[in-house]
Every structure is written in structure tokens, then in C-alpha cells.
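Left out: one protein chain. Kept in place: all the others.
For chain A:
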Amino acid sequence: MTTTAPRPTGAAAKQSLRTELLEARPVNLDGFVEEWPEKGLVAMESEFDPAPSVRVEDGRIVELDGRSRNDFDFMDTFIANHAIDVASAEASMAIPSAQIARMLIDPGVSRGEVLAVTRGLTPAKVLDVVKLMNVVEIMQGMQKMRARRTPANQGHSTSARDNPIQVAADAAEGALRGFAELETTLGVLRYAPLVAIALQVGAQVGRGGVLTQCALEEATELELGMRGITAYAETISIYGTESVFVDGDDTPWSKSFLAAAYASRGIKMRFTSGTGSEVQMGNAEGKSMLYLEIRCILMAKGAGVQGLQNGSISCIGVPGAVPGGLRAVAAENLVASMVDLECASGNDQSFSHSAMRRTARAMPQMLPGTDFVCSGYSSVPNADNMFAGSNFDTEDFDDWNTIQRDFQVDGGLRHVREDEILAARNKAARALQAVFAHLDLPPITDDEIEAATYANSSNDYPLRDVLADLKGAQSVMDREITGLDLVKGLESAGFHDVAENLLTVLRQRVSGDLLQTSAVLTADFTPLSAINDPNDYAGPGTGYRLQGERWEQLKKLRHVTSSTNPETEVG
């Protein structure tokens, strides 16, 4: 993106040296636009958004935000029928918005007490509440309202060449560095089965219990999940206006059906939405980005999914271009959390040329902590990121770790020593070699393993025989290979620990524990969710604190001078 239509300047106009310097700054390559509320190009303050209202008759919501039931579009209908607690709606709506906003930031009011109110609110009322909050108050609210007490992070592991060996090695490194979930997607979709297998194997090498997913169109994504090749799904998109929802070829009912389909196979799932998607898809119906996103959030709530990936996601350039846009993005994460959904909070798409802006954009999520601060962080170089590049990539690992240490904040990652990383990358590539051999897939050579151990990007690997790989990928589907086949392959080749890790992940779907809100698996395979790790923040000294063994881990960086011997480094 470059700016268009430069300001008219006379031929003789002379710039100061300082202006020249500022003009050359990366931030001036970013795009900025004026608000245009009539078209929905406005973050969260629009006179075209409806005023809050609710009316209940005979146990049924008959008026929602100024519209009577006869005039409801399908979003209104779905939200009125499924999302809002009818019994408490009128009482909750009668509470002044300023009082609810204060409850959100008051450490003396528990998360549960806030939820008792928010479950009865309409979209316009939720907007009315968060509009009162500045970005520090939004962060304070997030600190308390995040569903899971312990924050986490999610990584992207993809390859510009869809090279499965790269995906396995980078997944292993990502898992070792701390990502609780790893996500992949493809350049060539037909590669999906091999890359999804590589992601699963690599992740279980890096750290047993890391959950993996492969973002594809709905039907294939579900199929890979059903087979146990992936462990969860999140690219189930929803939209804030009826017209855009229909353009996406779905409705709240089709998506609700899909949500139950995932749960019926024991697979963790969250929806995806975000500010800016409706205006980007050309039909915001003249409403603000945040109002429409709040409708998405309540729709997700009504569908009974455990969580939502939001924070503008792939549309971040849109709120990023308007005034107050990143405040609105922070607010949408808060709204997901304050209606008790798991929130995987964006920071997942590159949107700015400015390193300062990229960092600032993540602070409202990183400082208070969210269920997944990034959804995700590129654990491959951005040139290999098939989600079109993330806000952070591998080059930023040490910066991220340093910021965690500077502020004593847990952003889900840690510094890992080079020898451990090399060992994990090497083992992941060898484990995948064994699985490919077991499944009679195109062989992985020792040269490829050597490359994977020391590589940075897809350019550092020998080229694969793509046609042979694609035939192999098809055969994975035709032969109905499942997660159990991967376990067998790993076990028979002597990768007992990796096989056991994967079997334990697969066993989880029989228990359904990962279906509960904000669930992840710890390194000892304990499901950790909003039920057994509820956010109990109640002011200073309470809630999640970065301390003990975890804080000792995060104190380590690549270069830290020893206090006892300044000539040496620790770590």
C-alpha cells in the first residue's frame, strides 16, 4: 500500500529536511482514511447505530435495539432467540451503561457478577457500555474478563512451498517456544493432508499436548478433524450483517449446525469474525464496525460455540486506517471475553510498515493477557506465512521475549536455547520421515532433515517432487488415513514419546474436555479451561501473576550478563 493523490504542491514548494525525513518513515507507507459513517467506515462512534432497547412479552424478546420482531433481520432473530438471557434482559438493560462500564473495571466486582449482567444485554447496549471506556479501561476490563486465568498464544506454521518438512520443523520449534495452539494453511490446497500431518507430528515433538489445526474451507477442515489429523478448528467465519453473511454462503443456523457437528466429533472449535469485514465486503448497512462485530459476538454466543477468534483478523487494515480503530479492535476482544467466550485476539495479520505501530497494536492484548494473545503469531518467516503475513514473525521472537521480561508479562512464549531448538527440529523432521515411510508417502531424504535442522525459510530446503507429494496427499484421503495411523507409524519407528503424545491428544476427544470454554492442554496433558482455571482476578496481587518457575523461564534471553561474572552470559 502506498498513499495516493499527493497533496497539490507547487513546483517550487520546498520541503524541510525534517519533513523529508518524516516522509521517509515506514508509518507513512500505511494507509489512512477519513471516517465515512454512512458506509460504515467508522470504528465505534456512529450516529447511525441504533439506540439500545429491549421489550419482552410472554418470555420472548419482541423488540431489540429499536426494532420490533416483525422487522428483525436474521441476526436480530438469532440473537433474540439464542444469545440474550430473556429472564434478565429487562433488568440488565435498565442498568445505566456507565454503571456496567464501571463494573467491568472495578476489581471489587467479580467476573461472575459482570457476566450476570452482560448475559441480558443487546448489541447496542454492549456498544453503549464499551464506548465509554478508554483503551486503558478496556485493558483493565480484559484482565478480569478473560475466561481462562492463564494466558496463552497461538502460532502459524506454514510454508511458501507447502513443504511438509519445513512445517514439521517449524511446528516443533514453535511448540517448544510455547505456542499452545498451532495453525497451518496452504498455498496449494491439495497439499493439505501432508501439511496437516506434518504440523501434528512436529507439534507433538516440540511439546506434547499442543493443539493443531489446518485452515481450509469448512467441509475439508471438518473432514481432517474427523479423522484426527487435526485437533481443533477456528476458520468458521461469521458476519455482522445479514447481507454479508449470505454472501459468505452461510446463516447463523447453518453455522450453529456446523458448531454442533464439530462437537459431535469431539473437536474443539471457535468461530472467527472481526471489525471491518462487513465494510470490506461492501455491505455494512451504514453501521459502525464495532456495532456489527458485537452482533457477531452475540451470534457466536447464541450458537453455543465455546469461543471466537476476533480482533479484526484479516481485515485489520480497515480499522487500522480510521480514527480510534485499534481502540475498537481492543474493545471487540473485551466484548468477546465479557460475554464469556474464549477469545483468540488477533494480532495475526500484518497491517503496518511501522515497527512501533505493530508493537503498539498488540499491547491491549499482551499486557492484560488474553486466551490467545495472537491468533496467530507467525512462527515462520513472514515470506512463508500463507495467511498473508502476521503482525509478528520469527524475526520478532527475541523482541517479544524481551518485552515479556521488561514488563513481567506472560505473552505465552519463552527463549529456548539453540541446542534444544536444533534437537527438536531434527527430531521432528526424522519423525515425519518415519511417518511418511510408514504410510508409503514420497520419501524424505536425510538431506532434507539436515536442511530442516538448520533452516530459516522454505528457500533453505531441497525442492520436493510436488507432483509425487500431491499424489501422496490424495492417497491419504483415499486410503482414509487417520490420526491412529500416525500413532502407529511413530511407534513402529521408535518415536515412542511422540506416539504417546499424539495418542494422548487423540484420546482427549473421547473425553470432550477440550470442548469446554478456553480449553488447552498443558505439558502434562491436563485440560485447562475456564472451568478448572477460571479467571479470578480481584485486584492487585490476585488473578494470574507471572511468578515462580514460569517467571524464571521468562527472565532468560539470548544474551543476559551474569551478575557474578560479568565476563559471561547466563541462559
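The rule is short, and it goes like this: contacts are C-beta pairs under 8 Å (C-beta built on N, C-alpha and C of every residue); 3 or more make two chains touch, one makes a residue touch a chain; residues count from 1.
As a convention for this text, contacts and distances are computed from a predicted model.
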- Name under which UniProt lists the unshown chain, selected from "Propanediol dehydratase small subunit", "ATP-binding protein", "Sulfate ABC transporter ATPase" or "Lysyl-tRNA synthetase, class 2": "Propanediol dehydratase small subunit"
- Of A:Lys131, A:Arg405 or A:Arg509, the residue in touch with the unshown chain: A:Arg509
- Residue among A:Glu137, A:Glu285 or A:Glu491 touching the omitted chain: A:Glu491
- Options A:Pro193, A:Gly228 or A:Pro442, residue touching the unrepresented chain: A:Gly228
- Message: So one chain is hidden, and I want to know which residue out of A:Gly302, A:Gly317, A:Gly376 or A:Pro442 touches that hidden chain in the complete assembly.
- Response: A:Gly302
- Query: Where the complex has a chain not shown, which of A:Pro26, A:Gly112 or A:Pro462 is the residue touching it?
  - Reply: A:Gly112
- Missing-partner contacts on chain A, residue numbers: 73-74, 77-78, 81-83, 85, 112, 115, 218-219, 222-223, 226-228, 242, 245-246, 249-251, 253-254, 256-266, 301-306, 340, 482-484, 487-488, 491-492, 496, 499-500, 503, 506-513, 515-517, 526-527, 529-532
